[in-house]
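With one protein chain removed, the remaining protein chains of the complex are shown where they sit.
Now for chain A:
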Amino acid sequence: MKTPLVNMLVLVFALFATLGARAQDQPIGYVKTVAGEASITTAGARVKAEVGTPVYQGSLLQTGGKSSMGVTFKDETVMSFGADTTFSVDEYLYAPAQGKLKLGSKLSKGSLNYVSGVIAKLKPDAVSIATPTGVIGVRGTQFLVKVED
């Protein structure tokens, strides 16, 4: 049974987890569009995705049935996800002045519309999207991908 105290503790824990994630990293992108149910999970803390919700390195992006979400990253990579999607941004480095560029991600299920940004322009082999059955290497372009069991 959930008591108000338990709810409060859960909230406080979630808040600390979020603050912890924030202290480590700057956001690497922001949610720009949402329809239906979508969430961002960072360092174990799950938040409902809304326009303006930050995305961090390591975040897990999820959409529910009949839902969608769009995210724009710091390097101007633009991604949108269709229904029932699970996508993670495992590695994201964007420091062009130091030549540190990397976008390593995984589409576990669902659909993605990808438009490449500066990382793919400056370092063509730095962008990869893993799927359960393979890896997509990107050389600056737009594409669609669907993953279904």
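The working rule: contacts are C-beta pairs under 8 Å (C-beta built on N, C-alpha and C of every residue); 3 or more make two chains touch, one makes a residue touch a chain; residues count from 1.
Throughout what follows, contacts and distances are computed from a predicted model.
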Complex minus one chain; that chain's UniProt name from "OmpA family protein", "Sulfonate transport system permease protein", "Elongation factor P" or "EF-P lysine aminoacylase EpmA" is "OmpA family protein"
Answer key for A:K48, A:K100 or A:K146 versus the chain not shown reads A:K146
Omitted-chain footprint on chain A covers residues 26-27, 30-33, 35, 51-52, 54, 66, 68-72, 74, 76, 78, 80-83, 96-97, 111-113, 115-117, 120, 131-149
